[in-house]
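Here the complex is missing one protein chain, while the rest keep their positions.
This part shows subunit A:
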Amino acid sequence: MSSVKDWAAPNPVTENRSGIIGKGVERYEGKLKVTGTAAYAYEVEPPSAPAYGYLLAATIAKGRITAIDISAAEASPGVKLVWTHLNVPKQARRGERINPRSQRPANPALAGDRVEFFGQPVAFVAADTWENARAAANLIRVSYAAEPAVLDFRASLDLAEMPDGEEDVLIGDFEGAYARAPAQIDETYFSPLQNHVQMEPCATTAWWEGDKVTVHTSIQMVKGGQHALAETLAIPSEKVHLLTRYIGGGFGGKGQAYDDLTLAALGARALGQPVKLTYTRQQMFQATIHRPAVSMRVRLGAEPDGRLNAFAVEAVTHCARSASFVEHAANFSRNLYAAPNRLTGHRLVKMDIPHAGPMRAPGEASGMLSLECAMDELAEKLGIDPIELRLRNEPDVDPETGKPFSIRQLTECLNTGAQRFGWSRRNPKPGQVRDGRWLVGMGMAAAIRGNFLLPAKAGVRIDGTGVITLRQGMTDIGTGTYTILAQITAETMGVTMDEVKVELGDSEFPPAPGSGGQFGAATAGSAAFEANMNLRRALAELAIGDPNSPLYGGDPTYVTFGNGNIAIENRSESLATLVSRAAPDGVYVEGAISPAADARDYSQHTYGGHFAEVGVDTVTGEVRMRRMFGVFAAGRILNAKTAKSQVTGGMIWGVGTALTEGNVVDNRYGSFINQDMAGYLVPSHADIVDLDAIFLEEADDKANPMGIKGVGELGICGAGAAVANAIYNACGVRLRDFPMTPDKVLEGLMAKGL
C-alpha cells in the first residue's frame, strides 16, 4: 500500500520542465471530431453488412405481459428475428456471476413477463434495414395486466424509509441547539427528476468470431460493460472484447450496460451476422437512468453574528423498486461549514418509475441547491453578506471528522470571485435594480465536490522510431482524457506531443475504472504516470547496460529525459537511437496506481465559488442569465483548455437545473411527459451569455503523485443555487422548487404585487 509521503518528492510532472503540463493544448482526438471521422459505437464498420435492431418498450408502469402477438412483425418485410420474453435465447439470471473478479452481475434482457417501469424493453426486432425493423416493431401487439403502482414522488414521501445499511449522522445535540438558536431557518427545497440527455443515444455494434464476441458500445466503464455482458451470456470474460473509442457524452448515464449491448450480441450470434442496435431519444429518457427527485429539509440555527450552531440537511429521494440506489444529497454538507451540532441523513422511497442512478455530481448537484439557498436566506435574515456568512462558518478542520484538509481554498475562491465579478456592486435589498421591464439581481453559492483515486493500470510502449504509445482500458467521454494522458506521457518521457499516441477504450488494455465521479483524470492519469516512470527506469537500465550507449556504465539515478533524449549530464542519445539499437522490438512496461492508505487521514475535496447575474422579466416571469463567473480550486490543472471546458460546461448544467430542466412523471402511466429534447429543455446557445471561469493555483500533494484532482463535476455543484439566489436578489421572489420556470416566478411576482 502506498503512502501520500511517497508522492511528496518532485517528479517530472510536478517539475514540468518542458511546460506541457497545464498548457491548453488542443484535444488529441480533436481533428477526428471536427471532421466527423471519429467513429462512435453505431458507426463502427463491422466485418460484413449488419442487421439493424429496434426495441419495443412497455407502456405500463407495473404489471405483467399477458399476451404478445409477434405474427405480423415476423411477416413484415426484411425481418430476420423477433424476440420477446417467450423466445429470447437463454441468458443468466439477473444478479448471477460465474466469472471470478467480475465487477458486474448478469443483467438479462427480455427476461420475463414482469414489467417494472414504463419504457422497459419488451421486444426486439432485427431486420435488413432500420426502417424495416422499426416498422415491424410497431406491429407487435402486447397485452398487459397493469397493477397499482407508486408513481407520484411528492405524494409518496410518507413511504420513505431508511436506506439499507445507512444511518443518520448526528453530532452533538442538534435539536437542542437548533431550538435555542437566536436565528433559525427551516425550509424544504425540491429538486426534480433530471435526465442526462447525452447527445449520442446508447448504441452497440456487435459481431462474433467463433465463440468470441466483439462489441463496440457507448459506455463509460470498459470492464463493467465487458463483465456485465459476459455474465449475462454466461461466457468467460475474455470471450467478450468490448471497445468504446469515442463516446457522445456520458455524465453518469452510461456508467452501466443496457439492453442494447445484450441484444446486439445475442442477435449477432443468432443471425451469424453483425447487429447494430441503438436506443431512440425517447427510449433514452425512460429505458436508461435519470437523476432522482430530492426533497431536502434544511434547518440552520445561527448566532446573531452568523455562526452556525446547529445545522441539519435531511434528504428524501427515490429509486426503482428492485434497486437500492440512493441520491446522497446530504453528504456534501458534512464537509462544508463549521457547526458543533449536526444532523444529516437520507430516506428512500421505492417507486415504479424508471431507474434512478448517478448523473453528473450525484449528491452535490441536487443537494447543494438546498443548503446554498438556505445560507442565502440566513444571510438576509441576519443582514450579513452571503459571502461573509460563509467565511464566518469556514472550518479549520473537517467539521464532521475533525481531519485536516489536504488543501482547502474555498475562502480564496469566494474572495477572488467576488472581486472579479464585481460583487460589491450588488444591492443586498431585493428588487432594487431595474433595466426596463427587467429586474436585475446577483447571487452566489459555494461549490464542493469530493476527490477520489481508484486502483488503475496503464501500459506504455516505445518503438524503434521513438514513438511512445500509451494504452489503457479507460474512456474519454468528452472530458479530455486522451489529451491529458498524452500530456502526462510527453512530459514524463521528455518528448513532444507529436511523438505520443494514446489508445483507450479497449477491454484488452490494462484496466482503469473508467469515467465517473470526477475520478477519471486523477486515476487514469496517475496510472499512466506510473507506467511512464517505469518506462524511464527500463530505458535507463537499457542504456547503462548497453556498451554501445554513451550512457554505458553510468549511475541510473543521474539519468534524465528531455528533448527526445536520454542523458547523463552531457552524455546523451535519442530515445529512438537507443531503442532501435538495443531493443529493436520496442520496450513495453506497465504501471499501476492504488489509493494511499493514509490519504484517508485527510479531508480531500475540490472547491469553488459561483457568481450569477440574472434578469427577471416582470411581465412574463421569464428569467434570463446575464453573466456568470466561477472560480475553482481543484489541484494542479493538466490542461487549461479542457479543464476550463469541463467547469464551464458544469456551470451551464447549473443554469439548466435552475431554469428549465426536469422530467415530469405522468402519474397515471408512469411515463415521462417530456421524453424528448423539445420537452426536456437543456440550455441552448441563446440561454448562455457571458459565462466564464478560472482556476486558482493549487497542487494537492495528498491526492496522487501529480497533485491533480477532478474537475468534471465541480462546475455544476452549487451553480443552480447561485442562479436561484440571483433571482431572489433581482425580484424578491424566493422559490424553493426547481426549476424556476416562468409560471412559478410569475406567481411569486403577482403575490408580491409586482
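Observations, loosely collected:
Convention: contacts are C-beta pairs under 8 Å (C-beta built on N, C-alpha and C of every residue); 3 or more make two chains touch, one makes a residue touch a chain; residues count from 1.
Just so we're on the same page, contacts and distances are computed from a predicted model.
Per its UniProt record, the hidden chain corresponds to "2Fe-2S iron-sulfur cluster-binding protein" from the list "2Fe-2S iron-sulfur cluster-binding protein", "Peptidoglycan DD-metalloendopeptidase family protein", "Nucleotidyltransferase" or "2-oxoglutarate ferredoxin oxidoreductase subunit beta". Among A:Gly30, A:Pro404 or A:Pro455, only A:Gly30 touches the chain left out of the display.
Residue A:Ser684 is the one among A:Ser324, A:Asn548 or A:Ser684 that touches the chain missing from this view.
The missing chain, though absent from the display, is touched by one residue of A:Tyr40, A:Trp83, A:Tyr602 or A:Phe632; that residue is A:Tyr40. Contact between subunit A and the absent chain runs through residues 24, 26-27, 29-40, 42-43, 45, 129-132, 135, 196-201, 246-251, 278, 280-281, 477-480, 641-642, 644-646, 648-653, 676-678, 682-689, 691-692.
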